[in-house]
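Of the protein chains in this complex, one is absent; all others appear in place.
Let's turn to chain A:
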Amino acid sequence: MEMMVVFLFSVLFIFGFVAFASKPSPIYGGLSLVVSGGLGSAIVVSLENTFLGLVVFLVYLGGMLVVFGYTSAMATEEYPESWVGNMVAFSMLLFTLFVELVWYFMSGEVEVDTAVELFDTVGVYCVGQDSSGVSLLYGCGGWILVLLGWVLFITIYIVLEIVRGRD
């Protein structure tokens, strides 16, 4: 039953990808990003990584896509282009087939030895890695945080510089 749910989620995940890769208007692209993002975080949660799924849901869908939706609504046109034609539906099915084939061939049995799994290379007890990893980012990983801040800054700066156009 659980495998069926994960399979269904992954199929709809790829549907959502094709839906925004076929370049409708940005509003509809944001809609399919919401669908894909929600289903992706659901898949991650079903694999027992609750922190990552919730963070994607909150920050990506609840923060970044909300801002994206507001800005697209401000800059939208009168009749935004929706999904038209049979090509989109056909590509959805084709790409889903490809991705499911890749998933099938790359899946297999992985030996999990519980005694070894819980310790990483330094010897730190690492159950619940993700949340403690984020707190480490603010602690001893301070320089990486500065770097991440710089990268975000140059991203917005470069996008503004490219969009500026002629004087």
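Going forward, a contact is a pair of C-beta atoms (placed from the backbone, for glycine too) under 8 Å apart; a residue touches a chain by one contact, two chains touch by 3 or more; residues count from 1.
Methods note: contacts and distances are computed from a predicted model.
> What name does the UniProt record list for the absent chain among "NADH-ubiquinone oxidoreductase chain 2", "HPS4 biogenesis of lysosomal organelles complex 3 subunit 2", "U4/U6 small nuclear ribonucleoprotein Prp3" or "CCAAT-binding factor domain-containing protein"?
Hidden chain, UniProt protein name: "NADH-ubiquinone oxidoreductase chain 2".
> Touching the absent chain in the whole complex: find that residue among A:Glu2, A:Glu48 or A:Glu161.
A:Glu161
> If the hidden chain were put back, which of A:Phe7, A:Phe90 or A:Trp150 would touch it?
A:Trp150
> Can you name the residues of chain A that touch the chain not displayed here?
120-121, 144, 147, 150-151, 154-155, 157-158, 161-162, 165-166
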